[in-house]
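Report on the following structure.
One protein chain omitted, others in place.
So that you can tell them apart, the chains are marked A and B in the order they are listed, and the count of residues begins at 1 in each.
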Amino acid sequence: MAQQGHMQAGSTAVLDEPVLGPGQNYETITESVAQIPLSSRTPLGWVFGFLIGLGGLMMLQMAIGWLLLRGVGIWGNNVPVGWAFDIINFVWWIGIGHAGTLISAILLLFKQQWRMSISRFAEAMTIFAVACAALFPLLHTGRPWLAAYWLFPYPNTMGLWPQFRSPLIWDVFAVSTYATVSVVFWIVGLIPDLATMRDRAVSKVKKHVFGVLALGWRGSARHWHRYEVATLILAGLSTPLVLSVHTVVSFDFAVSVLPGWHATIFPPYFVAGAIYSGFAMVLTLAIPIRAAYGLEHLITMKHIDNMAKVMLATALIVGYGYVMEAFFAWYSAAPYERYMMFNRMTGPYGWTYWLLIFVNIGLVQLLWLRSVRYNTKLLFVLSLIFNVGMWLERFVIIVTSLHRDFLPSSWDMYYPTRWDFMMFFGTIGLFLTLFFLFIRFVPMIAMFEVRTLLPEAKVHVDHGPTGGH
Amino acid sequence: MTTETYQAPDSVSGLQTKGIGTAVLGLLLTGAGFAMAGLDRFYEAYLVAYVFWVGVSLGSLALLMVHHLSGGAWGVVIRRPLEAATRTLPLMAVLFLPIVAGMGHLYHWTHADAVAADPIMQAKEAYLNAPFFLARQVFYFACWIVMATLLNRWSAEQDRTGDPALAVKMARLSGGGLLVFGLTVTFAAVDWTMSVNPHWFSTIWGMLYMVGQGLSALAFVIAVLVMLSTVPPLDRVVNASHLHDLGKLLFAFLMLWAYLSFSQFIIIYSANLAEEIPHYLVRSAGGWQWVGWSLVLLHFALPYGLLLARDTKRNFNRLRVIAMWVVVIRLLDYYWHVAPEFHTTGLSVTLVDVALPIALGGIFVAVFAAQLKGRPLLPLQDPGLAKALTHHTH
Partner (left out) sequence: MHVHEEKTGLYGLMAEFDQAQPLVDAAVAVMGAGYSKVEAYSPFPIEELNDIIHRKRTILPKLVLGAGLTGMASGFALQYGTSVLAYPLNVGGRPLATWTAWVVPSYELTILFAALTAAVGMIALNGLPQPYHPVFNVERFDRASSDKFFLVVEAADPRFQKDETTRLLEGLGAKGVYDVAE
């Protein structure tokens, strides 16, 4: 028996770390989340961060303005590297978005309770990241106001239709569906919490705004039943959707005939890379936010640890992808494939490849160590580096494959211009602006879900003597 | 906590007997088929049958390691069937020998004159040559058998002592083990089936095999678990919630298999490159296209559509039938990978193609059942056992 007890204690320590800090009840959970948007005091740190974001956003506006005046010639893209920063940044942002859907949908299906306190802001991250991503292909068309009939099946006077055999049009369908469903899922998830905000707001304006947004939610048993069914369905639909989105993004490259792009491993390897970079971004955001707003009891070390583990697992799949690319480039015995890999490793951009390997295959192995996963400062720095690593991956795939054309006379180097960098850092500004607005005005943790983690939220039905139905 | 020992019921011995009977029947049929079609057809069929059954063992090893890492009630109830399946790996290593004997027919790249006349095979010679091939096989089986042996030994030790350090040890091995598994299975898949056509390549092939093996193993142990759940001692343990979880996993694996297969197809189809497209050109004519359509309908649409309903996943009998169907239909996928390469002009099936999977299956099941009854049917000291026994979901 003594041994049994010992085993129980040991296993509890290993498996059942709490996803909720000690001493919580319904009111403490609600208050610690709801007071952030309801408070009239704006923390100085928030103002500071928001201004940085706003600065970036202004830079973006300038970059877009100049782009629309002068055309895409202001970017560094040119033959043979016709796709560069625009698609690198697009894939990078879309990939980041994937972690939010993974947390809110896939982990919901797997009944992972640790998702609850991070799902709301991870989903917000998804929406903002997709918004940043969508800017790039749209602006790369040069005249985005004409893009409606290039992208969508719109019956125009020239009788032209999109080319449905092209992965680029698949991308339009995938990304716009993804953006729509993510927004819908997020708003549905917000409704009960908006009702809480309505009921707790003191200022008349806030009470009215939240009141309209809450749609008159009452939290009746019938409401909740339909709500839970709808949420499960949305999760069930979002799961294959999120896998399809990065799969379709990978098709943009893989269905071409270009060595370095055309590889059947691309779909699963892109999806894994997306989740890896997305979790890196969630950590980049979660670690400072939980410290700044004192939310350590809701976003616990268990959450941080689990996210680090997911990053490790997906990074290993990404690493597997790199190994497969290299091996099959050789095994294919196709001279173009072999040259592509040789050039990627030893050509003029070789340093980007080895930096990428150092980060995504080398550095990420640190996450095997518990001491690293539990060191939030180190993990924060690592998460930034992993984001850079995944950006580099797309750079390597896109630029090194393109800059050596089939025709050696077309070989050339690609150098981004200042406008490329301004666009890229500008979208980071847009992302930060939206995110700071979100944490100031919207409850950033799903209060109603976290309440269900409390032991007193568990009920059992006892059909007493008067029951018996 | 529990005094129950969960001894295997008589039905496991019955399964063993059935396995032996099936093996004898299969071998007799194989003999007849061999007499009809000759040695070459035997080797071709043997390769498919072997890859099919070794997939159950290897998939079980992977699922076992995933369970040691993730925990969860779904894994506790199937841990012993999974472990028993991994203990067939030494047998599978021995059963590989006929493939070694048939290398000359199965693998074109073993012929020096053919290589001398083919620049592509020459370029791959550093990898595709008989000594290195054999060395790799020894290495793969050594890795798999060592991992399976350690996990099984520690598991037995855990039953006896309940030492909590063992669960941690098994989780540690599984973390690195899955990495080793992924790489070895990938290269094994290249060796066994991709190199049947030494010109063709596809980078997703390894992943397709990992998922296919996971699917085979999961379907196999679900069928075994439902069989065990009809009689004591597991009839009081296994409930609809366990099956629901396993059914969802089966559903996910089916989806993943379809996803990877379709991805490979659409990428090769769209690019239409001379290096790769022959793979699908051969398979879209001469009757082979019906095998492909059967895969879409019978390997994906049918079980997927049935598993969509919540009730199917919670119904013991229906889930067992679907699981057994998936085990069987997996054969068609491997057949589709291998057979068209030997019969590029058109579909060609002989008796050995059916007889050998039956024969190897009988042997596999008999050894599996013998292994299964040697240990308690539940891991007695698994840290998640108590939770698994009271597992209930809606």
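In this section, a contact is a pair of C-beta atoms (placed from the backbone, for glycine too) under 8 Å apart; a residue touches a chain by one contact, two chains touch by 3 or more.
Just so you know, these numbers come straight off a predicted model, no measurement behind them.
Asker: Out of A:46, A:150 or A:173, which residue would touch the omitted chain in the full complex?
Answerer: The one listed residue touching the chain not shown is A:173.
Asker: If I consider the whole complex, including the chain that's not displayed, which of A:229, A:292, A:378 or A:413 touches that chain?
Answerer: With A:229, A:292, A:378 or A:413 as choices, the missing chain is touched by A:229.
Asker: Residue by residue, what part of subunit A touches the chain that was omitted?
Answerer: Subunit A touches the missing chain through residues 25-27, 30, 153, 159-165, 167, 169-170, 173-174, 177, 180-181, 184-185, 187-188, 192, 195-196, 198-200, 211, 215-230, 233-234, 237-238, 240-241, 244, 248, 251, 448-449, 451-452, 456-464, 466-469.
Asker: Since one chain has been left out of the picture, which residues of subunit B touch it in the full complex?
Answerer: With respect to the unshown chain, the touching residues of subunit B are 262, 265-266, 269-270, 272, 394.
Just so it is clear, only the chains that are shown with their structure count from here on.
Asker: Just the number, please: Cα centre separation of subunit A and subunit B in whole Å.
Answerer: 34
Asker: Would you pull the subunit A residues touching subunit B in the complex into a rising list?
Answerer: My answer: residues 3-4, 6-8, 10-11, 14-15, 109, 111, 165, 167, 240, 243, 247, 251, 254-257, 262-268, 316, 320, 323-325, 328, 331-334, 368.
Asker: Please name which positions on subunit B make contact with subunit A in the complex.
Answerer: Going through subunit B, the ones touching subunit A are 1, 71, 119-121, 123-124, 127, 161-164, 167-168, 175, 179, 182-183, 186, 190, 201-207, 248, 255, 259-260, 263-264, 266-268, 270-273, 275, 381, 383-384, 393.
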